[in-house]
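What you see is the complex with one protein chain gone and the rest in place.
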Amino acid sequence: MKLAKRIHHNIKFLEEQFNNTTDLVVRRFNINLPGVREVSAALVFFDGLISNQQITDAVLNPILHEAIQFKQPIDADILTFIKESVLSDAEHHETNDADKVVMAILMGEVALLIDGYSSALTLSLKGWQHRSIESPQSEGVIRGPRDSFIEAINRNMMLIRRRLRDPSLVFERIQIGNRGQNDVVIAYIKDIANEDLVNEVRKRLEKVDMDVILDSGYLEQMIEDDWWSPFNTIQDTERPDEVAAGLVEGRVAILVDNSPFALLVPTTFNAQMMSAEDYYVRWPAANFVRLIRFIASFIAFVTPALYISLVSFHPEMIPTQLALSIAATREGLPFPSFVEALVMEISLELLREAGIRLPGPIGQTIGIVGGLIIGDAAVSAGIVSPIMVIVVAMTAIAGFIIPTYTLSFGLRITRFFLMIAASFLGLYGLSLGMLILLGHLATLTSFGVSYLSPWAPLNLRDLRDSVIRLPWHSLKVRPRYTKTEDPTRQSQGRRKTGQHKQSRGKQ
Amino acid sequence: MTMKRNRCLVPILAMIILLIAGCWDAKDIDQRSFVMGVAFDISDTDDQLVMTIEIPVLTSFATQTQGAQSAKSLVIATTGTSVAQMATRFETRTWRELFFGHTQCIIIGEDLAREGILPIIDFFDRNPRVDRRLTLFIAQDKADQIYHVKNPLEALVSVALNQMLNTLTNTTRVVKRNFQEALRDLESNGDTVLPRVRGTDTEIVIAGGALIRDYKFTAWLSENETRAVAFLYNSISGGVITANVSDTIYSYAVRNAATDIKPVLKDDELSFKIKVKSEGDIIETYHKGSGGTTQFDIPKIQDKLNQIMADEIHHLLAKLQELHADPIGFDRLVKRHYPAFWKEHAKDWKEKVWPEVKFEIITEFNIRRTGILERVTVYEKQE
Partner (left out) sequence: MQEVTIVIVNMIMGVGTIGLPSALARIAGQDGLIAFLAAVAIYIIGTVFVIWLAQRFPDQGLADYSTYLLGSVPGFIFNILFALYMTAVISGIVREFAGVTKAFLLLRTPIEAIIISMLFASSLLARNGLEPIARACQILFYILFVPYLATPILLTVFDPGEFLPLFQHDLATIAKAAFSTAFALAGIEVMLVLGSHADNPKRLMRPALLAVAITSVMTLTLIVLSFGTLSVAQTAKLTDPVFEMIKFIPVPFSILERSDIFFFTVWIASTYSTIVIALFTTSHHLAETFKLKSSKGFVWPICAAVYFLSLVPKNEIEAGMFNDTLVVAWLILVYGVTPLFLIISLFRKPQESSKRRKPKQKKANS
């Protein structure tokens, strides 16, 4: 629809479009330029999305106060003159499409209407309140940058752009959500990322048909490969350094407005077991921690099931003294080991959830103290055996080591599944359960990449950065799983040890 | 639409089937009776077998309580005609299933062993849960009296027995032979040597050996004879041999020993070359009398040791030949190296051929150190 020439038509139209909502501001004023008769004009915008200071500085002051001081009469029409010579804002567009004006106002821009002109100017003077940059809530590190994404997408883009001052870094902005029209930005490095991957991301995003995208989680669930799997095939992160690292590896990032979590595709199980810190600390420390992490994740989902299968089905496999001790402590307990394990695990999950919902320090304390007290009380009351408490505690601690919060969910669910399998068929059930899990993981793909890469299919090059991480001097090429166009990360050639050592004599 | 529903249905059905059916093998650990040790005898009154088992009383094992002091075990016995039958009879008295997964030892009484140990062994051999590293003992007199000895150090007699045998590194007076190894010997020719256990009112002694021939107990072997057997079995890991040279008794501690046996067939006459090599130290000199040297005469001591051991081994082999028993497994060696000869003589190996073979025994005992003292401790009379 086209705008009308008369300003009051346009203003009426806009007010109706927005259903006379009270946060729509119509600021009328008159333009008095030398040599031209006075015309009325108006600024239409949403209060709260606009920086009032900027309106004053960029629009009103120049038009009302400075333009008057021009000596010569203007030759072009008022709109063009104002657009090009008066306004001191950074960004504006001219349009005669009324729908576009509506959209612009929704986006937080200011529409400038001038009587007698069927075009309007939309000015970008956004300035709303947002959280300042703080530490990431979910992925803490000791060594490494501590800034995290916030809800404002422009800020987030800035955090990435600051780290990658590469002209090939591209941000593509689209709107998703029928009613929300939320900004979603696809980020990638043009000469590194694989073109098919970027196209696939675009394609999937275009297919999303929802009312509103409130968080990147909505998008994640709409575009992921295997929505029914407990394991996530899209990675989410709060850390700009992780996103930057991912982009440089050839991955594609998706930023969603109003969400501090960015998405990274493609991802693998291996990628999610890595923490940003692994790269900032030195090689021996990084490998030690990584090994522990892998072992811990294995312990986290296998231990309760292993306990059940050994205690109830195959006690001959436990060393004799331990077997006697376990049997002794279980004497007189009312429940079979499976029920015991289930009760303890569920209690732990309850405690964990409660800890998240309670505010601040209370939450932390409840988690730890609650666990200890309840465990102790349960043992004294003769409901569970002390060994079970140890098993559950170990499992919980091991679970916390997993760096990606979403991945730990997958493992928690797996743990219960294995416990059930073990309670029916003992060690055999546990083995079958793990095989089913393996089969499931083997089926998962993330945007065309096997989830179990680099172990299956075997990718020797990528193995350099999996359970162990070779020193940076060996990680000269980008990982292969992203099928990147430009594989070299560092220049080839070995670094000679002692290259930087100065000769001792010259003090 | 139906495809999707079908897809979810079948796994659910499968799960339901499993759930309804239940878990058949789940038996919590505290619902099993751990049989720590078993003893078999012939009953005094009739011809039946007596099976005695030792079960830990679990409540006394909880680590909250005082540990071994208050831990108790239950020793019960029953009679019957076969091991399996007796095992099930126990369940009427302990109301828990007997579990042999942690059985540490099997003791067979002398009288029963004389009649044959095969029926006992068969039951345990077939059971998949049995730990093959358990020890098989032959008891002097009755086996069950072993279980009635109160041991202050360890609550469970069976565990004590097994541990005693396994941690014995400083004695050669007993043969370490676990179930697996004993079976190996027995299956090849029915002969082996098993450790002997003896119980008095207050203590248990493991020393000496029991010679088994054709699955039947035949004779006791003295402690020295057992030592020779241990050397031949190549299972020596320690022990002390004393040698008397010029009025001084030297105690030689064996640190390492290796035995090599080779069959030699010449002109249809079979002989064996046995070479025993040992490394060790002198750990004590016991000087009787008032004179003596201050220097060690190592070669002389070594010679004496060699001679002592060679004699012992000869003596032991002679005894074995007399008894027509071949627990060491010389026949296996013949079978390997001289298959043609073996084929001819396999049938009457123990009766005819074995008693006639000759042995050439070479013993090489090396003394490496003499403790931290360089001299024989002799009080030097100051003139």
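All chains are identified by letter, namely A and B, in their written order; residue positions are counted from 1 within each chain.
Note that a residue touches a chain if its C-beta (ideal position, glycine included) is under 8 Å from a C-beta of that chain, and two chains touch if they have at least 3 such contacts.
Remember, predicted model here, so these are calculated numbers, not experimental data.
Of the listed residues B:Glu91, B:Glu187 or B:Glu344, the one in contact with the hidden chain in the full complex is B:Glu187.
Summarising the interface, subunit B meets the missing chain with residues 10-11, 14, 17-18, 21, 23-25, 128, 131-133, 180, 183-184, 187-188, 332-333, 335-337, 339. Across the interface with the omitted chain, subunit A contributes residues 310, 313-314, 316-320, 425-432, 434-436, 438-443, 445, 448-450, 452-453, 455-459, 481, 483.
Please note the rule applied: only the chains that are shown with their structure count from here on.
Remark: subunit A and subunit B have CA centroids separated by 65 Å (rounded to whole angstrom).
Partner subunit A is touched in their complex by these residues of subunit B: 18-19, 23, 25-30, 32, 34, 56, 58-63, 99, 101-102, 104, 129, 131, 159. Chain contact summary for the complex, subunit A toward subunit B: residues 311-313, 315-316, 320, 323-333, 336-338, 423-426.
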